[in-house]
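For reference, the structure I am asking about is given below.
A single protein chain has been removed from this complex, and every other one stays in its place.
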């Protein structure tokens, strides 16, 4: 088994991105599976180039993408990615698309192909607050999730793919009254999610 | 040095109270000070009896009260207690006071006598999200804080007293999208707060 | 021009549904268009029967569905409906589907075919707080929106369809600290949205 697991670089003025911190902390092997850990740029353009290449070359059995959802209080497993890029906040390349498709002619949306409710159950069993989210937004996180699911769908691969959003880590919210989570717990969440997918 | 440190029993349908879990986990001695750990009932009537007796008998140098503020995302150090008991949610005795004074003839309010900003700084330095709160509410937490400060004020003691509110622990928010914090972090918060008070 | 405009009956213990109150208050003709006003049941099963029949029979040029999104602070124009029914809260028939498709074999999602950003602009121009929402949830609102868009898509009609969520009205939030909006403003929002669609 081979798993491609990604986190994002920091964005929006933050110095870290807890999703990449969690992915970086994973071992290279987990329950017999090889983990390929990749840090993605917060770039609409580049995630659409990098992910299809990676998936084609590595042919992973599972793609687990992770990102930061600042303001959410719990770990959320995303249900659906939509074919739109729409943001008033520029990405790290300075790009602010308005209502552009991720891929011209692609379907309006793809559901995650990982068992989202099972992942939520596994997280809660590990005492980590978690739930399903019905929107991954229209920023780069959505573009990454849509790109992975579309790439897999059009190539006819069996690969399962999904996206997990994590809250701010405590270090990002020391002085602001915003929900946040210990980085250790975020790390544990991503690891437990992977373990449940490998079962 | 002697420190009276209290947490509350569970209330509002919860099975645990993270404030008492944190106090229970403290050692009996910390930085040379003796810790007297007490679990308070969520009872307007009984905290007004228990705290004055405890303070008169034990003559602590510091009184640190702690409680659960479900819904708050960070650890909050309370600035002020007010002379009112007002709640539409009954306490654990089934009592729902409306706009009654904690103590007839007492001042309208007391400021915490611990250095609240220093405690906040110590918590943030320990990488724990924290801030000052300007209201401890009008439920039993406020009654406990008001009772301690009033008891100390009228007896002419030098004892410093204050109140720290902690968020829900993760175990209380597994299935609800509410802010929560790892119990380990809550435990660390109360310990770090005490250490900063003992410096 | 003919417009089918719907609101929902009350649900979740509420006595009114501000979406139907707003639709009920509309005139029968607006800017030369005939308005067909319908109150929908909060029923996964029945909206999937009623809406296709209504659309086939009436052949409206525009379908504007509206519903209540308690807790949201502003009027939201929905971007996308997804092919899932998932709820832990029963509908008004007592039905609680888990991860069932709205229609077997239908696409994963449909984008609204009304110009959502133009409606948002028209609402803001009328001094009503508004924005785009990227999730209409997985309850009956989503089922209604999905059903309308799917019915139109498979029948090859030119009808434009979309969904607008309105906040609680003040009458629903008198004693709870939840965002709400004057019913008059909600009424005005639905009317202004229709006017912008009829331009």
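The first chain written gets the first letter, and so on, giving A, B and C; residue counts start at 1 in each chain.
In this section, a residue touches a chain if its C-beta (ideal position, glycine included) is under 8 Å from a C-beta of that chain, and two chains touch if they have at least 3 such contacts.
All values derive from a computational prediction rather than experimental measurement.
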Among the chains presented, those that the missing one touches: B, C
Of B:15, B:28 or B:99, the residue touching the omitted chain is B:99
In the complete assembly, which of B:82, B:102, B:140 or B:174 touches the absent chain? B:82
Just to verify: which one of C:24, C:117 or C:178 makes contact with the chain not shown? C:178
Residue of B:6, B:74 or B:138 touching the missing chain in the full complex: B:138
Per the touch rule stated above, subunit B touches the missing chain via residues 79-80, 82, 84, 86, 99, 107-111, 117, 132, 134-135, 137-138
Please give every residue of subunit C in contact with the chain that is not shown. 72-74, 124, 127-131, 170-171, 173-182, 184-185
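Here is the rule we go by: only the chains that are shown with their structure count from here on.
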Pick one for the touching-chains graph, please: line, ring, star, complete, other. line
Fitting subunit B to subunit C on CA atoms, where both chains share a sequence, rotation angle to nearest 5 degrees: 180
Can you tell me which chain is nearest the middle of the complex, judged by mean CA position? A
Counting only C-beta pairs in contact, which chains form the busiest pair? A-B
Identity of the chain that, by mean CA position, is farthest from subunit B: C
Whole-Å gap between the CA centroids of subunit A and subunit B: 39
Note: subunit C sits from subunit B at a C-alpha centroid distance in Å of 46
Report, in whole Å, the distance between the mean C-alpha point of subunit A and the mean C-alpha point of subunit C. 30
Enumerate the residues of subunit C that touch no fewer than two other chains. none
